[in-house]
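Removed: one protein chain of the complex. Kept in place: all other protein chains.
Let's look at chain A:
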Amino acid sequence: MTSTALRSRAWKLLEMVTTPLLPSDYLDLVSPLRAGADLRGRIEAVHPETGDAATIVIRPGRGWRGHTAGQYVRIGVDVDGVRLWRAYSLTSPAKRRDGRVTITVKAIPDGKVSNHLVRSAKPGTLIQLDQATGDFVLPQAKPAKVLFLTAGSGITPVMGMLRDTEFDDVVMVHCAPQPQDVIFRDELHALVADKKLQLTEVHTDTDGMLDIARLDELVPDWAERETWACGPAGLLDAAEEHWSEHGVQERLHTERFRPTIVVAGDGGEVTFSATGKSVDADGATPLLDVGEEAGVLMPSGCRMGICFGCITPLKAGAVRDLRTGEITEAEPGVLIQTCVSAAAGPCDIER
């Protein structure tokens, strides 16, 4: 018998020992970061960067496959007991010797996860991880001339690149409201002092928003540079337009942090994505009724919110709990009780 076959037999036997649970349920008690476990990480330190940003040092589990500078990672953090998933750029160099990775998080107003991470995350806490992903990365061959165009927390993926690679000729234009809001400011200035970086800070509180046309003056050879841009949608839209106008769009690489703008309204178009049906719903009719009305086969139970027999994934949009008025927004893994939820704007129900 091959060793794989033997191992799978041994595993089957172990499953018999632990049924109805799985061997991993017990192994997780002692070794949540072991190879073969669901990918997790442990927060080992939280270093403040600015008044509202902090770097989180994470020791990933053994299953971590590493990352390339510029990529991001989705993490699942329990905030007030509720697991919430967000994506953050990795700011550590890809080959950090101690195997730790870092993300740098800026607290955004009303951001549940970002505020939690910046202000109350505790070393020792376990978090859930996905593998690193994203194609906002450098090419195999190091480009001769580079421009980084960033604003706010858009600097984070770029910092991962700067820490990972030594560039021959690199210019950075970074926008932040005030000098003290510039994340990694000391490190950037150290690079400038070492002549490893040319940096222009745009302080938007005093200078106003960056007018993309000013690039000609700030970085006269911008069009010759391979450019990576990350920041708010307005900046990226302007950049894409500007690069296209000059016919050099292939030199511009952008990264958009996924906008999570859900406007909770009263009713909206409900899509049943598995069935491919769409119907308009008001803000008072339970989605279970909406679905049945539209001829979608909906799981159902008590029809009053107590049996949890109707729970269904919410793929997109937002719904309102008809009992409490509470809004639930779509996130991976979010399930809703269709018998007591109504559309709060357009939404997508996986049925």
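Here, a contact is a pair of C-beta atoms (placed from the backbone, for glycine too) under 8 Å apart; a residue touches a chain by one contact, two chains touch by 3 or more; residues count from 1.
As a working rule, contacts and distances are computed from a predicted model.
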| item | value |
| --- | --- |
| Listed names "Iron uptake system protein EfeO", "Nitrate reductase subunit gamma", "Electron transfer flavoprotein alpha subunit" or "Fatty acid desaturase", with the criterion being the UniProt name of the chain not displayed | "Fatty acid desaturase" |
| Identified contact with the non-displayed chain, of A:M16, A:A35, A:A141 or A:A193 | A:M16 |
| Residue among A:D78, A:D130 or A:E350 that touches the chain left out of view | A:D78 |
| Which residue of A:V192, A:M209 or A:M304 touches the chain not shown here | A:M304 |
| Residues belonging to chain A that touch the chain removed from view | 13, 16-17, 19-21, 25-26, 29, 78, 80-84, 301-302, 304-309, 311, 323-324, 326, 333-335 |
